[in-house]
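Missing here is one protein chain; the remaining ones are kept as they sit in the complex.
As written, the chain order gives the labels A, B, C, D and E, with residue 1 at the start of each chain.
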Amino acid sequence: MRPSGRQPDQMRPVSIETGFARHAEGSALIRVGGTEVLCTASVENRVPSFLRGKGSGWVTAEYGMLPRATHARGPREAAKGKQSGRTLEIQRLIGRSLRSVVDLPALGELSITLDCDVLNADGGTRCASITGAWVALRLALGRLVATNVLRQLPLRGQVAAVSCGLTAAGPVLDLDYAEDSIAAADTNFVLTADHRIVEIQASAEDAPFTQDAYFRLFGLAQQGVSVLFDAQTAAINAAEGL
Amino acid sequence: MRPSGRQPDQMRPVSIETGFARHAEGSALIRVGGTEVLCTASVENRVPSFLRGKGSGWVTAEYGMLPRATHARGPREAAKGKQSGRTLEIQRLIGRSLRSVVDLPALGELSITLDCDVLNADGGTRCASITGAWVALRLALGRLVATNVLRQLPLRGQVAAVSCGLTAAGPVLDLDYAEDSIAAADTNFVLTADHRIVEIQASAEDAPFTQDAYFRLFGLAQQGVSVLFDAQTAAINAAEGL
Amino acid sequence: MRPSGRQPDQMRPVSIETGFARHAEGSALIRVGGTEVLCTASVENRVPSFLRGKGSGWVTAEYGMLPRATHARGPREAAKGKQSGRTLEIQRLIGRSLRSVVDLPALGELSITLDCDVLNADGGTRCASITGAWVALRLALGRLVATNVLRQLPLRGQVAAVSCGLTAAGPVLDLDYAEDSIAAADTNFVLTADHRIVEIQASAEDAPFTQDAYFRLFGLAQQGVSVLFDAQTAAINAAEGL
Amino acid sequence: MRPSGRQPDQMRPVSIETGFARHAEGSALIRVGGTEVLCTASVENRVPSFLRGKGSGWVTAEYGMLPRATHARGPREAAKGKQSGRTLEIQRLIGRSLRSVVDLPALGELSITLDCDVLNADGGTRCASITGAWVALRLALGRLVATNVLRQLPLRGQVAAVSCGLTAAGPVLDLDYAEDSIAAADTNFVLTADHRIVEIQASAEDAPFTQDAYFRLFGLAQQGVSVLFDAQTAAINAAEGL
Amino acid sequence: MRPSGRQPDQMRPVSIETGFARHAEGSALIRVGGTEVLCTASVENRVPSFLRGKGSGWVTAEYGMLPRATHARGPREAAKGKQSGRTLEIQRLIGRSLRSVVDLPALGELSITLDCDVLNADGGTRCASITGAWVALRLALGRLVATNVLRQLPLRGQVAAVSCGLTAAGPVLDLDYAEDSIAAADTNFVLTADHRIVEIQASAEDAPFTQDAYFRLFGLAQQGVSVLFDAQTAAINAAEGL
Partner (left out) sequence: MRPSGRQPDQMRPVSIETGFARHAEGSALIRVGGTEVLCTASVENRVPSFLRGKGSGWVTAEYGMLPRATHARGPREAAKGKQSGRTLEIQRLIGRSLRSVVDLPALGELSITLDCDVLNADGGTRCASITGAWVALRLALGRLVATNVLRQLPLRGQVAAVSCGLTAAGPVLDLDYAEDSIAAADTNFVLTADHRIVEIQASAEDAPFTQDAYFRLFGLAQQGVSVLFDAQTAAINAAEGL
């Protein structure tokens, strides 16, 4: 039995609220169970120096967690004066994941920064960030089309992410914090709606695991992301009045 | 005329939602017009080294702003590796303001950290932070009483804050961003429900101003905080089921 | 009785020596009782990036304290690798205070940096810094006029600052360290010679205080700054051979 | 055709020289083609604070690259004042990978730090680091047994890592720099000699890739690590005179 | 001819004023020509961790320069967030130089920090710092004897320092800034009153120099320090009323 009483292949309730951040070109407040992440997309009229003059755009991400998003208060990274290795690793993952479906040359010399800030944490924050960031990005791109900055969406796919793990209840989908902290293996799958792979991160927490277990986790993930794609689509449609 | 069409002595709509941060001992999501700040109170079983063994507690505050809380995206302080002078100044102000009404020896050897994170900014974020932080603090203290850690609330007063300024429309109450950015003088008043002064910060933005103008701003502030005290009281009563 | 035996409305002895820093365009070594601050004004032929090409000048300030300016040696901020919140707050205050009386467009595309370094500390260092910095600034501007860089002084007023506080002896003027460390309220008034307000910072140290007490502190400050304006004027006259 | 003329499933030449770092309890200079990493294991008689008094040991890793290990000189991280996100991500990976096969309670209250410093880089430095670090770790543990600090090797398995990628030549094993910089997908597999999974990191570089391609990469990796396990075993045997 | 009109073996005027820093256990404001350094000695009742419990004391130094001690304003190290290599090199030199004449075990478990802050710079600041720091140290030690903390001065010698260089005028003693900035070789000699060597730093600025030239510089330095020893002795005698 899972601590939450869920079936092994059962996602937590998912909701995506758009427009929460009033100034951002796109924003999504995503809730996956008790995890809540505010994702904003900010469009800026410049590119990093390595892209200057090359006619290509850029998409990047930053990740943060409010100090009391967690059970015990964590130190504020701004006050410590540096971002942790975990934070850097997550924001690099979010950035790579979103870039993989954007046609950067078609974006033109614009930058889009995806800020993912965790307001409440209950496991799976990096996956919720990717899933929410895609919505924020999609809305920002839609606005660029609506305002005639771009002629069409420079977007090649739909991306969402989910974690799976090996627990006492066997392979399970969408770990919450209670499961995550004792899982024997922790995996994150970033997948596209057309069944392709964007990123896979699989880690043995305690001891190496078998290839068979790994494939069962992969299967659960493929099942789980379909729920997320539906939630993303519904949020976009609601926001754009479709 | 004010940009928002408000009367000179008219506050923006105020609301305070408690319990938004699920893990915190107390939390308040305060909205003052378009400004929205998530305030959490975290109780920890330790005190800073300068208080160790002295039988006294401590209250401190940290302040942050999500990168896209503002019109244009601001750099993330955690990524820059340091908090700005403005941030440090504001969090010192919040900490001093709340400590002034807490009976620290009666708190015992506990620390309470008030995290004020701005989700959306439209002027007056430091004042909203103080006003919301008082609610989060009050709820956390109430929980310490309810769980028999403390016998009674170690609280000597109720604190709220409001900004006033000199604009083309004369002295006005509760500046929003449009007013704040062009005000000739900017003042922040932190006051108690029993009409005492906790902190006053008054700054000439462009040119020194007269004592008479200053007293008119003070009068507006006294009027404004009464609205905030009512909102605080209503939020506490709702949260504690009174 | 005050620890120093002074009357409640009595300033400590004030002296201002100009020219101590031989390389600076203007310098003032100000002594207020046992507090001693070396203030220098450095003129540079450039402006911060946000002002570039706008035809306006800039005035800014930095503040520091020698490690052994105080009773117990404090850590050197350069060695710690960051300036404290207190330092940043003070240097922002000094900068704002001086800018409020400079006609920045009339200064042209020049920057003036006011460095205030405390050589000996006995309370009131931020107020002494402002008062001394005005002299250094005035001398540097005078030299720009004397060397035909400017046609006239781009200065709209004379600024000085003094602290007042509530102590066991009641409201008193010009706190020294012994008083400052136990005052119930600590206020800093930055005022102009024509009786206007530049900055007011009032803080309850221990418990909120009454409006009446506050007004008495304000009255003492107005009395105290007149001594400082005289000392400033005398120092300028001596330095410029008037 | 691969730039190096290798077959798709062909590793570069691998050699592991032990004892290069004369002071370390264990060291391995691993060469995989033109990539050369010096791995040292340092045993220290202390554990991080979160393990103090719990009777368990710790294994951690740090990674660095000499500034001119690469085609163009890179900035020295010590001079920049911080480690890049890439560095932190890699050293976290190395640490997790090695911990997964160490019986930490059996190690007792000792720490082992694995330093992996790249002397020459030609792709695959993180995989070479893991493979070499396992040898350094194994030698250091062997010495602890030889000197009677431990009764037996607290080691549950043998770990090695290899990268695979999708290139113009199809799925290939053991990417060198020329391939890595243009691969459409880049994957790192950390596997054990008994065919279990320690870590998998798979990233689409340009566009999401198919599940089928992914499984072919996995197959190549399983083939490649067997070469590494042999090299590790030979190095250990040579070093311990077996 | 030297820019200052001095003879090759002529020191600039030297004066040492004690007691300038009112809180320090010992202080000396040393002036060597236009160079002016405030040196303070702070006694603290603790030692660095590597000496704890070993019954030995410690002497260390920190060096700083006020931003406008120089012709052009230099950036404040506290604001930049780090001390320059030059600063660290100088403060390490000052610390080593003073430690070489202190009997650290006889000092007992006390630390003495020598802060050398340059108020005005005109060349030779590291040498003036060492010379002044010896006076501050000697006064602080004298106070420890006078207050019966120590039975006798734990001091084995008298240290002073002077720079010499090769200029267009040949080998010269006590370089000022005008000479220092164009000297072909720059040397600093830290010597004792009993003709021993504490430190020598000799650097070719532009091209390597001959051994003969070097010995002539050494001879000038030996001559120069005698003036400094006299000034130190006079300052100590005046301060201690001898």
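Going forward, contacts are C-beta pairs under 8 Å (C-beta built on N, C-alpha and C of every residue); 3 or more make two chains touch, one makes a residue touch a chain.
Quantities reported herein were computed from a predicted structural model and do not represent experimental measurements.
K.L.:
Of D:S56, D:T70, D:T210 or D:S226, which one is in contact with the hidden chain?
P.N.:
For the chain that is not drawn, the touching residue is D:T70.
K.L.:
Any idea which of E:E109, E:D180 or E:E199 touches the chain not displayed?
P.N.:
E:E199
K.L.:
Residue by residue, what part of chain E touches the chain that was omitted?
P.N.:
Within chain E, the residues touching the omitted chain are 82, 85-86, 88-89, 91-92, 96, 100-101, 156-157, 191-192, 194-204, 206-211, 214.
K.L.:
For chain D, which positions touch the chain that isn't shown here?
P.N.:
Considering the whole complex, chain D reaches the absent chain at 20-24, 27, 34, 38, 40, 42, 44, 62, 64, 66-71, 73, 76-79, 81-83, 87, 113, 115, 117, 119-121.
As a working rule, only the chains that are shown with their structure count from here on.
K.L.:
Using mean CA coordinates as chain centres, what's the chain B-chain C distance in Å?
P.N.:
28
K.L.:
Touching at least two other chains at once: which residues of chain A meet that condition?
P.N.:
If we look for residues of chain A contacting two or more partner chains, we find 81-82.
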